[in-house]
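To start, the structure itself, in structure tokens.
Here the complex is missing one protein chain, while the rest keep their positions.
Naming follows writing order (A and B), and every chain is counted from residue 1.
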Amino acid sequence: MRLRLTPRDPSYFDLFAAQASYLVVGANLLAEILGADRATRKDINRRMAEAEHAADDATHTIMRRLNQTFVTPFDRDDIYNLASSLDDCMDFMDEAADLIVLYKVDELPARVSDQVQVLQRAAELTAEAMPRLRSMDSLQEYWVEVNRLENQADKTHRKLLAQMFDEITDPILLLKLKEIVEKLEDAADAFEKVANSIETIALKES
Amino acid sequence: MRLRLTPRDPSYFDLFAAQASYLVVGANLLAEILGADRATRKDINRRMAEAEHAADDATHTIMRRLNQTFVTPFDRDDIYNLASSLDDCMDFMDEAADLIVLYKVDELPARVSDQVQVLQRAAELTAEAMPRLRSMDSLQEYWVEVNRLENQADKTHRKLLAQMFDEITDPILLLKLKEIVEKLEDAADAFEKVANSIETIALKES
Partner (left out) sequence: MRLRLTPRDPSYFDLFAAQASYLVVGANLLAEILGADRATRKDINRRMAEAEHAADDATHTIMRRLNQTFVTPFDRDDIYNLASSLDDCMDFMDEAADLIVLYKVDELPARVSDQVQVLQRAAELTAEAMPRLRSMDSLQEYWVEVNRLENQADKTHRKLLAQMFDEITDPILLLKLKEIVEKLEDAADAFEKVANSIETIALKES
């Protein structure tokens, strides 16, 4: 069964809101996967793939419409950038979940949960902000907060890296974990890019 | 001796066709390099570097013309994106060949051949599609097929990664092979981006 969060004849606003809703689903599945056993992880990963496909459909609908219509609520480039960076958030979270299953990593360092919690919060804020794009209402607090979260994610990431290189002596395990935590950091960066796109749109409208 | 596939006063269409022709050359050289011994590999890698230079020249000619002329057959951004992503295909294939020589990897896992076969097919399809840009004729089957190929490449890549992490115990060899197969996956992604650029152009014209 496919998730469906978008109405039949959706507007750009509906489609952005749908993209962002899938991010909340994705971030929560990431949190779930951390504590799960191997068998359950595979199942969670399948649900993640479903969310990623659904988000991808919303992205394609935006891009197709952008190429076929003249009138857009914001600059075409800004719509393109916003849709792309929302899509990137999902892709990086999906890739992280995928690698956890693919690399059969049994236990993840505790700080990975901190990384994922930041992603969950960023996803919620993003999903809450999207409906406000119509009215441009109180968007500044959203982008300021996501920038703050990204800074926090960055610090956690650096501490985690230092700790991993200090404590893990198996180079192959280190290689696996490094790639996973980097995907999570990439996801945090992508959420910041979403916030920057929103800031650009809001500044132009003001 | 330099390869030369472009006429004296080429159009954008000629230049795109030239870029794509070098991709066929590059993908075939990649296939050759897999089965070759070390001495032959160096020689093949030199021919790859020649193809990369020639493709680079075509890219620069497109970019220079784009900056100096007002009339373009498609949107400037779309020409830029198409030329850039054709260039990326070549760069990633060249880098993969380069790393095979640089890292002195004697034997590559069997699935690497599957990756390269997909690149050969994507390159052929791309080269066949470029001349059809003029008339916008039957381009859809091209981009649908390249998207399918990229999905296939992605699955092969994931299986290959899982297998490598299961079977290879030498971490330095693993590090080398991982980087090579990732370049090949990057090349497959770049072919998909070319197909997406073509889709964007075709949708706007329709």
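Here are a few things to note about the model shown:
Methods note: contacts are C-beta pairs under 8 Å (C-beta built on N, C-alpha and C of every residue); 3 or more make two chains touch, one makes a residue touch a chain.
Quick caveat, the model's predicted, so the values are computed rather than measured.
The chain that is not drawn here is touched, among residues A:84, A:113, A:152 or A:200, by A:200. Across the entire complex, the residue among A:49, A:105 or A:161 in touch with the chain not shown is A:161.
One chain is missing from the display, and on chain B it is touched by residues 63-64, 67-68, 98, 102-103, 171-172, 175-176.
Residues of chain A that touch the chain left out of view are 158, 161-162, 165, 169, 171, 174-175, 178, 200, 203-204, 206.
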